[in-house]
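Before any comments, here is the structure.
In this view, the complex is presented without one of its protein chains, the others remaining in place.
By letter and in written order, the chains are A and B; residue numbering begins at 1 in each of them.
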Amino acid sequence: MSRKILEVDQLRTSFFTHLGEVQAIRGVSFCLNEGESIGIVGESGSGKSVTSLSIMRLLQHPGKVVGGEIRLHGENLLQYTPQQMRKVRGEKIAMIFQDPMTSMNPVYTIGNQIEEMILEHKNLTKQEARERAVEMLGMVGIPSPEQRLKNYPHEFSGGMRQRAMIAMALSCSPQILIADEPTTALDVTIQAQILRLIKKLNEEMNMSTILITHDLGVVADVCQRILVMYGGLIMEEGTRSQIFYHPRHPYTMGLLKSIPKASDQKQRLIPILGTPPDLLHPPAGCPFCSRCSFAMNICREKQPPYFKDADGHRVMCWLLSEEAPYVEAYEKQKGGVRA
Amino acid sequence: MAKYIIKRILYSILTIWCIITITFFLMKIIPGDPFAAEKLPNAAVKAAISKQYGFDQPLYIQYVKYLGNFVRGDFGISYQKAGVTVNKIIGDGFPYSLTIGIWASCLVVIVGVSMGIVSALRQNKIADRLIMVMSTLGSTIPSFVLATGFLYLFSKTLGIVPAFGVDEAAGYIGPVLVIGAFSTAFITRLTRTSILEVLQQDYIRTARSKGLSEFRVIVKHALRNALLPVVTYVGPMIASIVTGSFVIEKVFGIPGIGKLFTESIINRDYTMIMGITTFFAVFLVITVLVVDVAYVLIDPRIKYE
Partner (left out) sequence: MAKLHQTKTPPIQEQVLQAQASPSASESAEYMSNPWDFLDESRKDAEEISRKSLTYAQDCWFRLRRNKTSMLALCVIALMVLSAIFIPLFWGYSYEDQNLNFANIPPKLDIYQLDEDTYVYITKEYKAVLVSEKGDLLEMAQLVNDDKTNRIYRYEVGGKPLVIDYSIYFNARKEMQQLEALERKGKDILAGQVRFLQKYEHSWEKDDVVSAHELELIMENKLTRFEVSYDSQVITAHKTVSNHTYIWGSDSLGRDIFIRVMYGARMSLLVGFMAALINFVIGVFYGGIAGYFGGRLDNVMMRVVDIVSSIPMMLYVILIMVVLGPGLQSIILAMSVTYWVDMARIVRAQVLSLREQEFVMAAQLLGASTKRILIKHLIPNVMGPVMVSMSMQIPSAMFTEAFLSFIGLGVSAPQASWGTLCNDALMGLSSYPYQMFYPALVMSITILAFNLFSDGLRDALDPKLRK
């Protein structure tokens, strides 16, 4: 079994707005092993991006981590000084963001922005940094990298810019790469290229990856383990095959039913009705309760615990309780909704 | 790039032409005779003077002549100060105004930008509050009130600066401070808002995620972007400083162009009014043009097409 590199334990993050405390993350725990690639999936507002920003400690006012621990190699990042944290960012954990259009500084060249990061963390001369930047750009598949280095971000296309972002993020060979919706703003064809690139680099550089997305299709390809988030909580966690072929949580099932499949012409997409819960006043019970077609009385009153099996598949749903009644429709979907 | 600059220059020329035309015809539609006040002895003298100023010719010829003279840089002869050319009068007064304007602009940019930076970085702290209060007051108190207040305090009560004129260098302190106050307040707020906005941008988050020091994030990534809108304001700012000098020069008794302008308005000296207006307008249009062209050099995003 590989070593745990990052552990997130009972993380709680809130935004203190003028209307009150919005509890964006309400106790999230997971771990990331060396060389592993995990995906965090959820719809907007489920807390997935906030999780990544909390790990990097990049939350802006009024956001604040209010509880829990984030351990990198066993050390709690939340207790690091800003100085120590800077050493972590970029060098140990690197991050790429959703919108490549706005994530690069428009007034500096691509080269300048990559070299800057290398010079910050590695003891290299400017010339060496430049060579490294050229090497990285070449690695992410940007043609004639020497020339492209001198370009400004607006002279790059969206996909190229995301490649440059990846080159920049990986330029200091980080142990963990957090990719926050790296493909959302891109064309479908480019999406696939970028995903393949991330997967390739993940394997080549023996780096752990956290891929954050709202699109199950994206993680299907890249990630070994998948976390499904909803309402600031992890609803279900399992391996790729567990999530796709043996989903246990009604929300995961809903998500699976709402992605189109190329093979089945007659398949109907089934949306999940309703809206996510208001985290300003988080529900007492299961956050998915109001949208769940199998909701029971207890779901509304009490937050379910995790039900776990030996393979590490854990689910936060009362239906898995031994006392829960037998629901035929649910049991049918357990075998995988795609079958 | 060259295309963009040429286009800007053409626009500026068009603007200057509009200014001259508007000014010329505005002055011509003023009812009454410009020499009515002088009670000329007889019709013959009047006719001679009219001829001297070219009033006997049709309007369009006067217009074309004026344009022609303008291109040659000749603003004509003052109505009031007989025989003195407007060029000479402007030439005498402008250096004073320019000196004040340049110093005031420097003051505005240096003080305004640095206060804006401090204010934004210490957002909602005491320093920020203080600076915001000061800049709110600065944009609230009219310059002539500020000027008289300044004179009352520093000249009459403390006797540090002269009450009148710029014979000594200390005489410039008041006008520069007072003229700069409004724009400084404005630049401070503009810089502050701009920095706060830039700090919300994704690329600042990227810079932080790269592990850069906060100092570097601010100085390299935030400031350069934040100061771009400030640069665009420099042109209009010079306009406001220059027009502001009309009032200030009166209060401080500076023989600058602003004082000449107010005098010529009161004396109904139409060639002077026209001359000074067009001179100022051209000066300002060129300033704005220079600032805009300089802006292109700073911001790589501007597309020159």
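One rule holds for everything that comes next: a residue touches a chain if its C-beta (ideal position, glycine included) is under 8 Å from a C-beta of that chain, and two chains touch if they have at least 3 such contacts.
Treat the numbers as computed from the prediction; the structure is a model and nothing was measured.
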item: Chains in view touching the one left out; value: A, B
item: Residue among A:Asn112, A:Ser173, A:Thr239 or A:Ser290 that touches the chain left out of view; value: A:Ser290
item: Residue of B:Thr15, B:Gln57, B:Thr99 or B:Ser114 in touch with the missing chain, whole complex considered; value: B:Thr15
item: Residues in chain A touching the chain absent from view; value: 17-19, 246, 248, 277-278, 280-281, 283, 289-291, 294-302, 305-311, 314-315, 318, 320-325, 334
item: Absent-chain interface as seen on chain B, which is shown; value: 11-12, 14-15, 18-19, 22-23, 26-27, 29-30, 136-137, 139-145, 148-149, 151-152, 156, 159, 239-240, 242-243, 246-247, 250-251, 261-262, 265-266, 268, 273, 277, 280-281, 284-285, 288
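We adopt the following convention: only the chains that are shown with their structure count from here on.
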item: Chain centre separation in whole Å, for chain B relative to chain A (CA means); value: 54
item: Touch list for chain B against partner chain A, complex; value: 200-203, 205-214, 216, 220-221, 224-225, 228, 298-301
item: Residues on chain A engaged by chain B in the complex (per definition of touch); value: 56, 58, 60, 82, 86-91, 94-95, 97, 99, 102-108, 116-117, 120-121, 152, 154, 165, 168
